[in-house]
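What follows is a set of notes on a single structure, which appears directly below.
In this view, the complex is presented without one of its protein chains, the others remaining in place.
Up next is chain A:
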Amino acid sequence: MKLLFQSIGQRRGLLLLGLSMTFIMLLGLFWDDDSDDYAELSRLMLQLKTLDARFDRDMLRIASFLMVQYDPLVKTSNELNQIRTRFNATADRDHEQLSEQNRLFWQTMKTKLDLLEKIKFQAALVRNGIHYLPTLAQTFNQQEPAHYNQIVEFINQLYSYQLSSADSHFNDILGSLEQIKQWSLSSTQSRDLVEQLLFHIDSNLHGLAKLDSLKKSYLEVPSQTYFSALHEQLEKQRVTETAIKRQLIVLLSLSVCALIIGLWLLIRSLHNAHLESKRAWNRLHDAVDNLSEAFALFDADHRPVLYNRRFEAFYPWLKEYPIDSLTLDELQAAVAERTEYYSLEGSLFTDPRPQGQYVEQIDNNTWYLASNKPTSEGGMVCVRSDISASKRAEADSRKLSRVLKQSPASVVITDTQGVIEYVNPWFERVSGYSAAEAIGQNSSFLKSGNLSRQDYETMWTRLKAGREWRGMFHNRHKDGSTYWESASISPLRDEHGKITSFIAVKEDITAQKLAEDQLRMNAAVFDTTAEGIMVTDAENRIKTVNPAFTRITGYGLDDVLGKSPQLLKSGRHEPAFYEQLWNSVRQQGHWSGEIWNKRKDGTLFPEWLSISAIKGANGDIEEYVAVFTDITQHKENEEQIRYQANYDALTGLPNRTLLSDRLKQAIASAKREQWMLGILFLDLDHFKVVNDTFGHAVGDELLQLVAARIKACLRESDTIARFGGDEFVILLQDIAETDSVAQVATYIIDQITRGFSLNGREISIGASIGITIYPDDAANADTLLQNADMAMYQAKERGRSTYQFFTLSMQQKTLDRRQLELELRHAIKNGELEIYYQPVVNPSLNQTISVEALLRWNHPKRGQVSPATFIPIAEDSGQIGEIGRWVLSNACRQLKVWQDAGFSNLKLAVNLSSRQRELGLEAADLQQVIDQAGIKPESLTLEITESLLIRDTEEALVWLSSLKALGVKLSVDDFGTGYSSLSYLKRFPVDALKIDRSFVSDLPEDLEDATLVKTIVAMAQNLNLSLVAEGVETQQQAEFLVNNSCRNLQGFYYARPMPAAEVGTWLSKPPSNVTSGPTKSLFTDSE
């Protein structure tokens, strides 16, 4: 109702306003336009009047010859032309009534100007004539003086006429002309002159007449009349038009007033009618407003008739619009801004004017069922009801269903018994079973069997108790492969709370598990590798380091996290080094090489470093991984190897290898420079004693001191090398004479024999030196050394702590030795070797205990060769192996012969050389010998020297033990001469000792020896070792020994070594001293 009323009121108002506007505009048009035009025309009229007056004035000036040049006139006519153009332009616009007057006026003006043009010319013509006549008169004065006065008279008449224009003057002129024509003139010239005069006067008169008539015509032109007419017409027109306009205004004003009054009456009556309908309307409106649906009604012109409040509530943004005046189209456009339309079937559509029923979704996710139905009068009724709730429920359910279908997790729903009721597509993907295959099966059909029965029972217990279960399944895919799933199973209850089914949501975590394993493994590698690992980010800030890093550098992760690896910089490398390093990393992705870094404690260390750039998916470097190993040890080893190869570890002196090099170089330069070299081969005297007495540690220390002392004796250019053991070689360069070499040797010997103080002990040793001279003694290094060695032996033989130059005789000796060695080879074959046996007796028991096998060489040319000579040769050349075996087997066979002959308790002692072990004599060989001989192993005693026990202790022990295991006995020969210590007696499986002959020979007079022997006896008794005394030559000796409980004696006193045949005899008939005691004096053994 209100709307309707308003719209009527508005329409009326608009009508009124429109009418008023129209009138005002009309009036304005009349007023403004015309008044401007009239003003312009009036102004132009004024100018025209001025110009017209100017033309008139100028005409008069021309006609009276006052104007000598016409430029101003041209200017005036140009101005007139301009005014005419403007005047016509203005006048022609609206004033047809003016055109006739206008045309007439301009016609007049044109006539006037044309006349003026003619006047201009005519005036010029006349003026020329007037001007010429006096000149002509002057000519007459010269040619016809008689007529001159008459001519002047005539000209005056002419001028008078021109000035007065009186007819009387004209008659006078005509009379004068007749007179002139009557003149009788004699000369042709004069006649021509008169003719000329008459012509000009005639022309002048005519011209004057014409000018006069033109002037008259000009003045007669009624320009003023036409001007006035035009002006009058204009005025009249203006007055008329003004009057009409006034009448119009009055008329219009009256009409407007009438209209307004009519309108007001109309509005009043309408207002009353509407008041009534308004109440009815309000009721309807109220009802509509209270609908739960939105409602809007539009009339046939689609103007709004009614909106209810809901409508605004449904479309909140309409508040920004003047909703009460929104037309249907505007409304629909406004609604469409934030609304999407769906058909009832649910398809989206766009239609600026949707009709019928459809669904609207506005952007706050509210849904309306919309209905736009035409009304009978051609309008439109729009109804909207909110269906958001049902829409949302529908959407939710659809969403849920989609969630299940599209979920990237397996979803399985079972009944309370575990029978599968539903599986989603993801389940199908993961398990390989289709829904059809799975549904109806018990969920346990997926079991891989890797989980225990108990696990499943726990699960079911929990579930049946209505609680949720989470855990992992190890299931089997349809194709047989297994996979891991993380599952969450929960019971589903109906509205009464009863469990109806179980729902399992499972995620395939196989890949995750694999990745975890991989990660764990990587982490373990990272943590346990011996190589330091450092990871930095793209800006080269440390992200992590591994324990090895900390171990190597001393920096923990906390120390370095977020810092630059530059903190490790050693400062040993140039910036260019790092630049090259990073260039390589950035361009090739990696670098590896040796680099010096600094530890936390500031120490520098070399490392072998590999840096790799790790690029991300986009190809940019994301991380740098540096892996390094501390190569300090490696580097030290390298240097050590180099050092060890050339230097002696103990003394730091060049070793044999380096010496050999130096010697060769020295020889080369000596050869070149023609100088001499001296080679000193030094061997310490009694060094073994020191070693055995004070231990190797002291021995080593002594060697170092010795080395230092020798070094102090030498020049810088000389070389001292440790050749091995206690042997040193000194190389003297560029020696002038051999005497100086001798001086050096003497000096060195003096220095060494000075004695050393070690650990509070005074130790005295000596040194023997052999000297060779290059090039005198030999030309090459090896020979020089050999010769020096030989000379050194010679020095030793000469009594130690002395030096010996190499001589030719020494060479000779060497050659002899070689010869002997050669001959020895043939000796065995040729049967030149023979075994002698020396009995060992027990005087107390009056018994021969055993025999000692002793080797003899019956050289065909040299006679008997001393074992002291050839045994060392055999040992050196290795022949001892063969010889020793030969001795053993022959001696054992011999023993067997004797035992079989009735001396069944006789035993055999065979000397064993340590070289035999080296040459391959093993327990098996010995066993073979014993077996072949057919003797009991107990009856064989192997005699070894103390030196064998001392050297190669461990191996010797093993060897001797293996022999001992056969059942043979071991005896230590020459006991007391060496550097014996009691310790080895304990360690070695020794059965007996043989007291060296040197202790026996001075018995019993030498008290020291006697004490010693007594001590040895006591010791042997303590250690439960049996004893044999060697070299017993006298009865006193025998008695002393026997009295001091050394019961087994060997020596010339009882028997010399004898060939086997003699021994047999000897055994059968032993001499009386064996049986009756040691009374007989004997000779010493040949040794």
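The definition used in the following text is that a contact is a pair of C-beta atoms (placed from the backbone, for glycine too) under 8 Å apart; a residue touches a chain by one contact, two chains touch by 3 or more; residues count from 1.
The criterion applied here is as follows: contacts and distances are computed from a predicted model.
Engineer: Look at the options "Cytochrome B6", "ABC transporter", "Acyl-CoA dehydrogenase" or "Ribose transport system ATP-binding protein" and return the one that UniProt uses as the protein name of the missing chain.
Structural biologist: Its UniProt record gives the name "Cytochrome B6".
Engineer: Of the residues A:E117, A:E507, A:D1006 or A:E1039, which one touches the chain left out of the display?
Structural biologist: Considering all chains, including the one not shown, the answer is A:E117.
Engineer: Please pick, from A:H131, A:H590, A:K615 or A:K671, the residue that touches the omitted chain in the full complex.
Structural biologist: Of the listed residues, the one touching the omitted chain is A:H131.
Engineer: Tell me, which residues in chain A touch the chain that this view leaves out?
Structural biologist: Residues of chain A in contact with the hidden chain: 68-71, 73-74, 77, 81, 114, 117-118, 120-121, 124-125, 127-128, 131-132, 135, 199-200, 203.
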